[in-house]
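Some chains have been omitted; the remaining ones sit where they do in the full complex.
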Amino acid sequence: MRIGILTSGGDCPGLNAVIRGAVLNGIKTYGHEFVGLRDGWRGLVEGDVMELPRAEVRGISKQGGTIIGTSRTNPFEGERGGPENISRTMAELGIDAVIAIGGEGTLAAAKRLTDAGLNIVGVPKTIDNDLDATDYTFGFDTAVSIATEAMDRLRTTGESHHRCMVAEVMGRNVGWIALHSGMAAGAHAILIPEQSVTMEQVNEWVGQAAERGRAPLVVVAEGWIPDGAEEAFSTRGLDSFGRPRLGGVGEQLAESIEAATGIESRATVLGHIQRGGVPTAFDRTLATRLGMAAVDAVSDEAWGMMVSLRGTSVIRVPFQAALNNLKRVPPKRYEEAAILFG
Amino acid sequence: MRIGILTSGGDCPGLNAVIRGAVLNGIKTYGHEFVGLRDGWRGLVEGDVMELPRAEVRGISKQGGTIIGTSRTNPFEGERGGPENISRTMAELGIDAVIAIGGEGTLAAAKRLTDAGLNIVGVPKTIDNDLDATDYTFGFDTAVSIATEAMDRLRTTGESHHRCMVAEVMGRNVGWIALHSGMAAGAHAILIPEQSVTMEQVNEWVGQAAERGRAPLVVVAEGWIPDGAEEAFSTRGLDSFGRPRLGGVGEQLAESIEAATGIESRATVLGHIQRGGVPTAFDRTLATRLGMAAVDAVSDEAWGMMVSLRGTSVIRVPFQAALNNLKRVPPKRYEEAAILFG
């Protein structure tokens, strides 16, 4: 078989390890050939490919990013988009099947294309860990590690200056990164989109920590908005690039805390450093296994399936299983964490 | 309740996070009091305790080691050992229950003591990840991370000098650390106690990598012995301290590879650095959750149960479930990894 691989959506540590795992397993176990489809669906739509012989994936599992590029191209748009055109392009390129590595949007598109008869298997990718039907996704552990290490640093400065430090982490819709990094760093408050919390409650947690002589550490996911203050926090909206405005929730939160408690407060937006660079060992191993399993699925012609982590096993689930629901932080996990606040 | 906590056996990153999670949950949710039993079972047997108020566990989840000390004391030995004496000591100290954090030996002892009527719940601890009935144990991810980072370093030196680098990692009975760190580091051979492999096979993998112009990286768990060469590899045995002799399997393997292939080979024994220092974010979060869950179990008087990770959930299982079998690397996991060798 000749298999195309694409990586789609935001960058995520472990993409290269998936690619390497797929290529090595495919070549050594099955004798497959591989091409990289450049920049996500764009490469498939436009037929823009690069050969992926074994030498090309040499040593890349520890490199962040993706050697085949990524983008947010929609495969149903443009004059060469849609299942019929893509099918023709695949035939022209001699591509028998596609491994699509991406998040919700990518998997939804893959499902539609598979339903239309294309040969696709999926690998779930989300730095935010918000895809259902998989225990974890690669990249998440790296993001949590980077955020935790940054918070370890912020804390010492908070304590030297008797300040409240606010760390804004990724998570527009879900708070997994905030929850895990906040627990790991011993945060005094963790604020996530799934949970309504008032500023009064936030200030109470901050005040409790300060009373015990600690420098309060507040972790906030970028998508959180305080209960009852939606307006004040949402006015700034998106900037001219369509991104959440810097001076976003973290900055506003620090201002609110300082105004209410009198405790000097500072915000740090961790931003893009959470999604780049060397993956953790956990993510490298997981990503390698997922890439290998994706090729097994292709070889079994398990179209419409994605590979997934369940406990310590890699299994297959239909695309739909990942698309039914956003995987939110369950209330129980938040309550567990909240015991440690204040 | 007044609860004693003990940490027993080898050091393991995350022990302090377990202690902090237990103490904070116990104080805030239930109003329990805590004491640390110094140096594992010794503290319980001898009644050597330290108070563990909230201030004592401040900021410790990111510290390696254990603030209450550890040892390999057997609670059934000595004139103050055994369930009756211990029961009396607990009464004298006003300790209602014990949280025992430890590995197979500790949990086996805890089971015997619980069977004799003592109030004990357990938290599984093994750097080697060899305890059954739990997906992972804290400390393992840190060990794998440290080993992987060390191998990343060894590789560059191997490639500069066109050498074969052998990394000896922990694992006397099981190869989990070798398997995960070796996969993460892209090793050309991984050798684990669970799997018989001949030196001919090892040399073939090394030779294949060298032929492709790579510097071979071989990861070996300290307990591996080559198939058919048990005698040669086992002669050196233990040193005067009862430890596997330095110049152990890694060194012998490097000599064998160099002799057979002509490729200059060097061994590095990672040793104690794998089990100390700052835990990874993964381990801190897991350990915190386990500590919290252990206190919930104590509060439910779930004597004889240990807390355990199943998928993303923390559950309870009887001690016996962890003791039935050593959790070995399954043949399937090794075969999966072996596809990448050579």
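Here are a few things to note about the model shown:
Labels for the chains are A and B, by order of writing; each one numbers its residues from 1.
Throughout what follows, a contact is a pair of C-beta atoms (placed from the backbone, for glycine too) under 8 Å apart; a residue touches a chain by one contact, two chains touch by 3 or more.
Please read all numbers here as calculations on a predicted model, not as lab measurements.
Because all chains derive from one sequence, the complete complex can be expressed as a copy number, which is 4 in this file against the 2 shown.
In this text, only the chains that are shown with their structure count from here on.
One finds 30 Å separating the Cα centroids of chain A and chain B.
Taken together, the chain A residues at the contact with chain B in this complex read 20-21, 24-25, 28-29, 54-55, 58-59, 61-62, 135-136, 141, 144-145, 147-149, 152, 155, 180-181, 183-186, 212, 214, 280-282, 284-285, 288-289, 292, 310-312, 336, 339-340.
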